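Here is the structure we will look at.
Showing chain A:
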Amino acid sequence: EPVTATKGESVNMVLLPKFLGILPFDQAHRGAQEAHAELENKGELLYVGPTPENSVAGQIEIMTTAATQGQDVVMLSNNSGDQIVPSAQAAQEAGTKVVTWDSPIPSAEGETVFVAQVDFNDIGVVMADMAHNIMGGEGEFAILSATPDAANQNAWIAAMERALEGEKYANMTLVDTVYGDDQSELSYNRALALVDKHANLKLIMAPTSVGIVSAAKAMQDEGLCDEIKVSGLGVPAEMVSYTMNGCAPEFALWSFVDLGYLTYYTSYLIATGAIPGNVGDEFEAGRMGTFSIEEDPTRDAGNRVLMGPFTVYNADNVEAAAQ
Partner candidate 1 sequence: MRRLVRWELLLLVILAVTIVINSAMSPMFLTIGNQINLFQLSIEKIIVALMMTLVIINGEIDLSVASMMGLAACAFGWLFQLGVPAGVAIPMVLALGLLGGAFNAFWITVIGMPSLVVTLAMLIGFRGMARILVEDRGITGFPEWFNALGQQPILGPLPLALLVFAVLFVILLVVLHRSGFGRKVYVIGNSAEVARYSGVAVPRVKALLFIASGFVASLAGLLYTARVSAVRGDVALGFELDIITMVLLGGVSIFGGKGTLWGVLLSILIVLNLRNGMALANITGHLQTGVIGLLLILSVLVPNLVQSARLSFRPGSAAR
Partner candidate 2 sequence: MPEPVLAPPVLTLAGVAKSFALTAALADVSLELMPGEIHALVGENGAGKSTLIKIMTGVHQPDEGTIRLAGTAVTITDTQAAQRLGIAAIYQEPMVFPDLDVAENIFISHRDQGLLMDWRRLHEAASSQIARLGVTLDVRRAASGLTLAEQQTVEIARAISLDVKVLIMDEPTASLSAHEVARLMAIARTLKDQGVAVLYITHRLEEVFELADRVTVLRDGRHISTRPITEVTPDALVRDMVGRAVDHFVPKAAAGPHGELVLRVRGLAREGVFTGVGFDLHAGEVLCFSGLVGSRRTDIGLALFGIQPATTGTIELDGRAVLIESPEAAMRHGIAYVSEDRRKLGLAMALPITANISLASLRRLLGKLGLIDRRAELAMAEKHKERLNIRTHSVALEVGKLSGGNQQKVMLAKWLETEPRLLIFDEPTRGIDVGAKTEVHAIINDLAAQGVAIIVISSDLPEVMALADRVLVMREGRQMGIFAIEDATPEGIMSLATGERPADAA
């Protein structure tokens, strides 16, 4: 019997993104606001975050401050790896729940539960499949990731490499993995360097929204879109022109609005004590339906709520999604 949330309780909640100022996290904020209104929470929903330059130290600082302020729950898109653990544990001890979303705490220590946008293994498979589609099942491709420290990207790349071992992908070779540090300029230059370094390159797979547009623009600018395609994870609004002109025929993403919404519900329920946050808890998350807490198969430890699914965008649906 799934648990339903009691409306109108007073829960102070903090939504803590990797950093402020970019679209996906703002969308998640919108989803959380939607849930906040729906649940008639008498408490406050705060949206605070660090700057991109100071992300790790900033997240730790905000986590510590939230505990000091006696907030009830921090919803964290973790950019700090396990460096956040001591402060998250301290927060838990002080009575502040820590729910992660988008990007978990790798060791799961100090984390109550992780709201996963999709199954990380699935992302690997989908990326492999998109590559397979675009390349016609054979040839060389390379990965352009964010930073070497980006935990999600690393997990997705690992999952993709596992998927590539399958029979279906036998004629595809992953020749290189490079990092554009989630900055347009670096990503753009790295993409071109990949092209020069690997004469037979057919695809650049960029599991990061900054990387994928930069790579697409680079291929377009150098007139390479016919030979080398771009794919990965991207925001439809940013990708629409490249999908329509064939530079990036296919890419995937999930809804950050929904992710924010679901994270809010999960956190609210845990903070109000409606669910303890253990494996097996089942609950109702408003318009999104029923979810449950399960063990996270993509990490050595930790639990997750799996949102899913995600959408693969192509020329047929990207324009509608970009609106």
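With respect to how the candidates were assembled, all candidates are chains of the complex that A comes from, given by their letters.
Following the convention adopted for this analysis, contacts are C-beta pairs under 8 Å (C-beta built on N, C-alpha and C of every residue); 3 or more make two chains touch, one makes a residue touch a chain; residues count from 1.
This structure is a prediction, so every number in the text was calculated from the model and none was measured.
Among the candidates 1 or 2, the one in contact with chain A in this complex is 1. Against candidate 1, the residues of chain A that register as touching in their complex are 19-21, 46, 48-51, 53-54, 56-58, 60-62, 64-65, 68-70, 80-87, 106-107, 147-149, 151, 154.
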